[in-house]
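For this view, one protein chain was removed and the others were kept in their places.
Chain lettering (A and B) follows the sequence in which the chains are written, and residue indices restart at 1 in each chain.
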Amino acid sequence: MRHFYNLAEETPETVGNLLAAAARFKADPISGELAGKQFALLFLAPSLRTRCSFEVAIRQLRGGVTTLEPSMFYGLEMRDGVRMDGDLAEHIREAVPVLSRFYTGLGLRIMAGGTDREADLGDFRFGQFLRHATVPVFSMESALFHPCQALADLLTIRELLGEIGRRRITITWAPHPRPLPTAVPNSILLAAAQMGMRVTLARPEGFDLPEDVMTRARDLSRQAGGEIEISDDQASAVRGAEIVYAKSWGALARYRSQEDEQKLREAAGDWTVDGSLMSRTAEACFMHCLPVRRNVVVTDEVLDGPRSAVVEQAENRLHAQKAMLAWLYA
Amino acid sequence: MRHFYNLAEETPETVGNLLAAAARFKADPISGELAGKQFALLFLAPSLRTRCSFEVAIRQLRGGVTTLEPSMFYGLEMRDGVRMDGDLAEHIREAVPVLSRFYTGLGLRIMAGGTDREADLGDFRFGQFLRHATVPVFSMESALFHPCQALADLLTIRELLGEIGRRRITITWAPHPRPLPTAVPNSILLAAAQMGMRVTLARPEGFDLPEDVMTRARDLSRQAGGEIEISDDQASAVRGAEIVYAKSWGALARYRSQEDEQKLREAAGDWTVDGSLMSRTAEACFMHCLPVRRNVVVTDEVLDGPRSAVVEQAENRLHAQKAMLAWLYA
Partner (left out) sequence: MRHFYNLAEETPETVGNLLAAAARFKADPISGELAGKQFALLFLAPSLRTRCSFEVAIRQLRGGVTTLEPSMFYGLEMRDGVRMDGDLAEHIREAVPVLSRFYTGLGLRIMAGGTDREADLGDFRFGQFLRHATVPVFSMESALFHPCQALADLLTIRELLGEIGRRRITITWAPHPRPLPTAVPNSILLAAAQMGMRVTLARPEGFDLPEDVMTRARDLSRQAGGEIEISDDQASAVRGAEIVYAKSWGALARYRSQEDEQKLREAAGDWTVDGSLMSRTAEACFMHCLPVRRNVVVTDEVLDGPRSAVVEQAENRLHAQKAMLAWLYA
């Protein structure tokens, strides 16, 4: 039994097959791969795009889908061995095996909590689910990875540039009023590395991505013949970029002190992607996973401009997810 | 691309065709007009009848449906040009185009807020959605109109009276503990006018419907050879009525002062529709869009009596909506 948890764990061949399948589903959206199969989508964090694209994907492949909202799930105990005399009414040791009996597959979103560094960096809660599932599980975003987003992003880049390997992408940190998780930047960095892109990762001091992710990205990049550069100078980091991929995330300092983290974030308030920055690129397309804070992460000018790919990128979630579902369950 | 926003904008021929189709769907509920098509229902206000009747309508026509609850949508920014550094995480400039990529059609409910007169009378928020949608949108109630209710009402009246034109309807304001929007009275007034009914609109001083709506209703009525009378004397207004259509709404004063509005509403506390009032009619049937406050808007005696059409009227939402969906998307 295999799960879909981190795109970078799959072989380049599998990734290639998934991209080819996604393109086919984009051309021909309705088929029967999931006929007679039932799926549950478990959201322990809110969702619009992910929920809608998965519901449509599953129904267009003739499967059935139950969406379970956050309110139903905050009550789940995930720690082993505890005496459950508090607020939590159910343990995942029962909940996940039981759902595995009802459904062909389970989709799960559990984001980083932002308070327990080890739990987040170890993807503790997602791991507990995987451990107790007896059917294949796909991630709709964990504390560490957002593999469906990464797959949709690769499809988008290939559509925009014709090919992926050796093309230049700058992944840039951006301002935001809250300290967000790193799942999306981790996943696009790994995916770009795995495909042999020439990657520049631009972030202010203090906003490094997790060490394990960086090490893995460098390994993948080396194997694929790509490059990874790190920069704390946004203006120079976008020079030559064919893709500018913006995303905000919180500093590691958030696990020590929310105030320190907020100061770090506010100090980099001028990292908003704007027309002036985009003019330094090689006519780069602009990408972002959405939702996006207008005029904080990126200006209206860039987002509403002709080289913004964000709506296409979101649409590609649908097609990429069908490819993943058919691969995992058909 | 057309939307379904205000029934009174459609030609009498279209309305006639929709009514005929609704009657056909009532006789024969299951067919395949929406096979392979996916719909999202976006509720920015709670719903029971509307949600259920649309979900059933879409599935009985073999389409797929996602219902998005209020909790997912209060976070949407609708104003242009703002710096999004507050609570709202997503702009409709992304959300609506992305949903348009996933779905064949979008249904939307955004009721009047009751605080910003210009926004409500201009249907600002609904208009922002329409502006950014790239697929046909149908209204499940906006600040100004409830076109599916109006279509179901016409179907009900035709069933009750055999025909619609020249028949006598009294639309009467009724008491309520809260200042409700005018979408339903606006829409039944316009629909009755458009069909050439002899309409009496009974409301206490201070409870006029929006001027634009009144003007449009008078135009439609004139074109169709009908009549519109306004009255502030409920008892005389129901004389000769074949349909009594009750509905509460808030006074325009609510945009100035909630206290003033409440005083106006409480002063008309004796407008409850009761058996004594109904006995002055020409054995009128009683209609109301539901939900209804028993013994405030109307007495148990009338609501549970043999000439109450409210359950049939609610059922007709299902059939009317199928007609609209098939017209817009088949």
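By our rule, contacts are C-beta pairs under 8 Å (C-beta built on N, C-alpha and C of every residue); 3 or more make two chains touch, one makes a residue touch a chain.
Predicted model only: the values in this text are computed from it and were never measured.
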item	value
Touch with the omitted chain, as defined above, among A:L44, A:L99 or A:L144	A:L99
Touch with the omitted chain, as defined above, among B:C52, B:V82, B:L130 or B:L161	B:C52
Where the missing chain touches chain A, by residue	36, 38, 40, 64, 66, 68-69, 71-72, 77, 80-86, 89-91, 93-95, 97-99, 101-103
Contact footprint on chain B, counting only the chain that is left out	30, 46-49, 51-53, 55-56, 59-60, 69, 177, 290-296, 300, 303-304, 310-311, 314-315, 318
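Basically, only the chains that are shown with their structure count from here on.
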item	value
Centroid distance [mean C-alpha coordinates] between chain B and chain A, Å	41
